[in-house]
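Here the complex is missing one protein chain, while the rest keep their positions.
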Amino acid sequence: MPTSVAEEYFPVVLQVLVAMAIAGGMIAASALLGHRVRNPVKDQPYECGIQPEGSPRERFSVKFYLVAMIFILLDIETVFLYPWAVVYRELRLFAFFEMLVFVVLILSGFFYIWKKGALAWSMEEKPREKQ
Amino acid sequence: MEQQLWIIPALPLAGFLVNGLLGRRLPKAAVTAVAITSVALSFLWVLKTVTGLMPLDAAYVERYFDWIRVGSLRIGCDLMMDRLTAVMVLVVTGVGLLIHIYAAGYMAHDTGYARFFAYLNLFMFFMLTLVLAANYLLMFVGWEGVGLCSYLLIGFWFLRKSATNAGNKAFIVNRVGDFGFSLAIFLLVINFNTLDFGEVFAKLSGWPVENTVGTLTLVGLLLLLGATGKSAQVPLYVWLPDAMEGPTPVSALIHAATMVTAGVYMVARTAPLYLKAPMALEMVALIGLVTAFFAATIGLVQNDIKKVFAYSTVSQLGYMFLGVGTGAFAAGIFHLVTHAFFKALLFLGAGSVIHALSGEQDLRIMGGLRKKTPWTFWTLACASVSIAGVPFTAGFFSKDEILVAAYHHAPWMYWVGTLAAGMTAFYVFRAFFLAFFGEYRGEGHPHESPAVMTLPLAALALLSLAGGFIPVPGWLEPLFGAPSAHHNPVLVAVSVSFGLAGIFLAWLFYVARPELPGALATRFSGIYRTVLNKYYVDEIYNAAIVKPVVEGSRSLLWKGIDVELIDASVNGIAARARGVGDMLRRMQSGYIRNYAAWVLLGAVVLMLAIGGTR
Partner (left out) sequence: MPANFVPPSGVEYIRVLPEIILAAVATLIMVLEPLTPAPRKRALGYLALAGFAGALAGAAAAGWRTGPAFSGMLEVDGFATFFRLLVILAGLLVTLVSFPYLRREEAESGEYYALLLYSVAGQTIMVSAADLIVLFIGLEISSIASYVLAGYMRREKLANEAAAKYFLLGSFATAFLLYGIALIYGATGTTRLNGIAQVLSDPRMAPAGILTGTAVALMLVGFAFKISAAPFQVWAPDVYQGAPSPVAAFLAAGPKAAAFAVLLRVFMTAFAPLTGRWLAIMWSLSLLTMIVGNFAALLQTNIKRLLAYSSIAHAGYVLVAVTAHSEEGVQAAMFYLTVYVFMNIGAFAVVAYFSRKGERYVEIEDLAGLGVRQPVLAALFAVILLSLIGVPPTAGFLGKFYIFQAAVKADLLWLTVLGLLNSAVAAYYYLRLIVIMYMKEPGDSLLELPGMAVSTRAALWTSAAAVVVLGLFPALIR
């Protein structure tokens, strides 16, 4: 039975120290033990194969981010369906209506982004982008 | 509640509201109608109330609502009517009505017509509140209200510097008196825990004299201080002569007939208390006597017709104080009534003269107006004989009562009073003769005033002659008891002969031998100059009180304490505060990383502080 705070948390501290030691040790080991070869060919992104073209800092259309964000939002929300499905039998009608409300909410959001043109890929498909 | 006393003051108040708010947009006739009708209706309501309450043996009180209720102290919004109040409201509304009518003519060409009547109606409201109030605090409300109206009306022609100065003077001098009145009210609350007239006097009669005599004397003296302010007694009379800057109807209504008598009314109303504080009452008599005599001497030599009557008013108010001070409360009130008649008449007559001469007030450039303004001449003659105490006029009866009472109190008071009566007769007739007899010395074209002005004069003339037969003392007997002194033919004869002698001297000086006054003035030039300059009282007050106060305020309080001490320290603190503010502003760099650092720092401090404690 630990009697003081320090004792209580001693294992935690120990664990943190060990983790730090391992991570630091690996970096240090690779720096110390590994041997380096530096020449222009070695510094290229692809050591063999395709020659890189243009700048590696390529700009992507903001639409990718938008779609990615919307995807994550809707995807995460569907995660709720899993626990719901597990307990559905016990909760019965209550669960059904709760999920109904939930789905309606998601669909309203979906409707909103759709009508707002967030899912349209090209300009022509966005009838009222600018108000 | 069946009499609805509140209607009496409410009517003029309504008039004030209408004229005050809409007056500028209403036609003149409507303003006149509203102002006069409201007072006339008020007068009729008074008549109805008084007759309805006959015989009015006991005070009739109407309680409307609790105004202030603190602990066991209850001050109500209560009005009352007893025989004293009845006399006062009749005088106020009756004389007030006549003066309102007169003013419609007198002010006809003034640009501030509606404003004038609004103020006048407001004055009526406060004056009626003052006399109808059933407790000292409500009375004080009326008291302050009439003071305000007086100030507004003295300074009515506010473009004239002298008028606004006179208004300020009246207001400031009255503050000294009001200070006394308010202290008296505090003392009453402390000692009696009530301000209701009936309750105070009831508690008074049950108290042993030796326990309260000191307090009561103090209360009496403080009330007297208030009265000397409002009623222009020595030493606070100085504002009244200056108050003549106001329009003449104002002088007649406020500064002769009604407001200035409030002090007398208040002393009479407080009679039960004064009777238990004989020293204070003696002081009332003394102040009255000194004022009566002192003001009369100044009146002898004034050249402005309104100034003559103003000093006469001060002097006559002194008589009233002498009356109530010698215990003859009924006589004092009686004189108040008759004085309201003849002094209002004197002022209105003077106003008529001034009107006739297009604004001239100097007696030296009047004269010979007898033929040109016959109505004014005859009515002023009535007023003059009345104030001089010619037998069987109104002034004769009331002055006689006071002098007899004074004789029984202390014979020397009678003699001083009689002497003052002689002087009164002299200066009034001096003014009368100078204005109406001899040759016209001015350059204008005198003309008689319109009927709207002369008719009120006639009514007041009648009252000045016959008003003495109104049995005021008898009517007030249930309140103040029968007079202890009976009429003494010898005393009456002496005082009347003094009055007649005064008239004769005036005739001799200003009609028969007009060169005499000049000769006398040069012969006694020192005295003459002193009296002409009103004993330099204003100058003495200026040097002894006004200047030190103003200078002291300026150099010590303002430049010394205010600027050097308070301002400097406040500015210093302000500078420090700005310094702190500036420091805090620097914290606000605008960079999120700095802000986050602050949040983090705060979190660490909090964790250490709370987490580290036990």
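Order of writing sets the labels: A and B. Residues in every chain begin at 1.
One rule holds in what follows: a residue touches a chain if its C-beta (ideal position, glycine included) is under 8 Å from a C-beta of that chain, and two chains touch if they have at least 3 such contacts.
Everything numeric here is computed off the predicted structure, so don't read it as measured data.
Listed residues B:L21, B:A501 or B:A574: the one in touch with the omitted chain is B:A574. Residues of subunit A that touch the chain left out of view are 5, 8, 87, 90-91, 94, 105, 108-109, 111-112, 115-116, 128, 131. The omitted chain makes contact with subunit B at the following residues, 574, 577-578, 580-582, 584-585, 587-588, 590, 592, 594-596, 598-599, 601-603, 606-607, 609-614.
Just so it is clear, only the chains that are shown with their structure count from here on.
With centres set at the average Cα position, the gap from subunit A to subunit B is 92 Å.
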